[in-house]
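Only a single protein chain was left out; the remaining protein chains are all shown in position.
After this line comes subunit A, so read on.
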Amino acid sequence: MTTVQTPRVDGPVEASASSKLIARVKRVVSSNPSVLPTVAAIVIFVGMVIYGEVAYGRIVQYNTLSNLFINNAHLIILAVGMTFVILTGGIDLSVGSVIALSSVAGVMLANAGWNPWVVIVLMVLIGTVIGLASGILIQYFNVQPFIATLAMMFLGRGLAALLSTRPERLDDESPILWLGEQFKVIDGEKVNDVVITPGVIVALLVVLIAFFVLHRTRTGRTVYAIGGSESSSALMGLAVPRTKVLVYVISGTLSGIAAVVYTSRLGIAQNITGIGWELDAIAATVIGGTLLTGGYGYVLGSVVGALVLGLMNVLITRDGGIPPEMTTIITGGILLVFVLLQRAVTSKRHT
């Protein structure tokens, strides 16, 4: 974990300090090659910030960085959930359509006059139920994870389409929108303020709790153990079946929370919301250094991965010369590069 906490310096640094840092990173990487992708993600993030600042300007300043968090709060939450699942060696392809179903259902209920708290709880519960369904299919009926969650992906999308195929707009007075309201923390000059929304706070809380669960609790150790070797962990007497269902429930629940955060920011829900977000969440997790085969990875790395993707979108918008259609190709390309990098690292460890 030491590498994740390395200061993200992008200004002039004293030569001795930077060489000491490089030496330390080198030592950590050589003792544990699986952190290499996480280090690479941090380097890429810092590199993108520097490049963006030099090429387009106005990147390293309060409002750009706060907007990065505000606009990607939902992706951070999704990436945290995906980290749990991928750590066990599974995959969850249903996250995007859970958001579609949950947000369409939530907005329609809220507009029908339901209590906003009940609506929010229901939105999260929709995710929990779908996650529970995929978990049970995978653990107790031996369905492969990507098939079970692919089925849930289409189920969620289809149910959302049954509810409504038009964009549903949340009432302007709805209290749910408070979660997306922006609060000034530091009042900078002109619009250059540090801004935060309750949604970002939710995302940060999710990250902290996930970090605590993964690294400080028995459940967290079991998650890592299952990814290392499922049969060994079962022989060791760990609660493998319960934990395997739990990771999908966590992922589903966090998708529900992400739906609340996203809907409160936009105020609109539609049945085509979130197409391709499973790729973003997987990419964020993989860029952050979690092995797709499970067992190795860091939840804070996934946060860096989500920010890399978010910053990439900012840079593409700033550049203006890259057609928006290229975004998925670039995301796919980055994911591919990182998967190949993982492949190289793991095969080196095995030989």
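We take it that a contact is a pair of C-beta atoms (placed from the backbone, for glycine too) under 8 Å apart; a residue touches a chain by one contact, two chains touch by 3 or more; residues count from 1.
Throughout what follows, contacts and distances are computed from a predicted model.
Taken from the listed names "Sigma-70 family RNA polymerase sigma factor", "histidine kinase", "TonB-linked outer membrane protein, SusC/RagA family" or "ABC transporter permease", the protein name that UniProt assigns to the chain not shown is "ABC transporter permease". For the chain left out of this panel, the touching residue among A:T38, A:T128, A:S302 or A:T331 is A:T331. From the set A:V43, A:V60, A:V121 or A:L162, the residue in touch with the chain omitted from the display is A:L162, counting the whole complex.
Residue A:L150 is the one among A:I76, A:V95, A:V124 or A:L150 that touches the chain not shown. Seen from subunit A, the chain kept out of the figure touches residues 91, 93, 137, 140-144, 146-148, 150-155, 157-159, 161-162, 165, 271, 276, 279, 282, 292-293, 323-329, 331-333, 335-336, 339-340, 343, 347.
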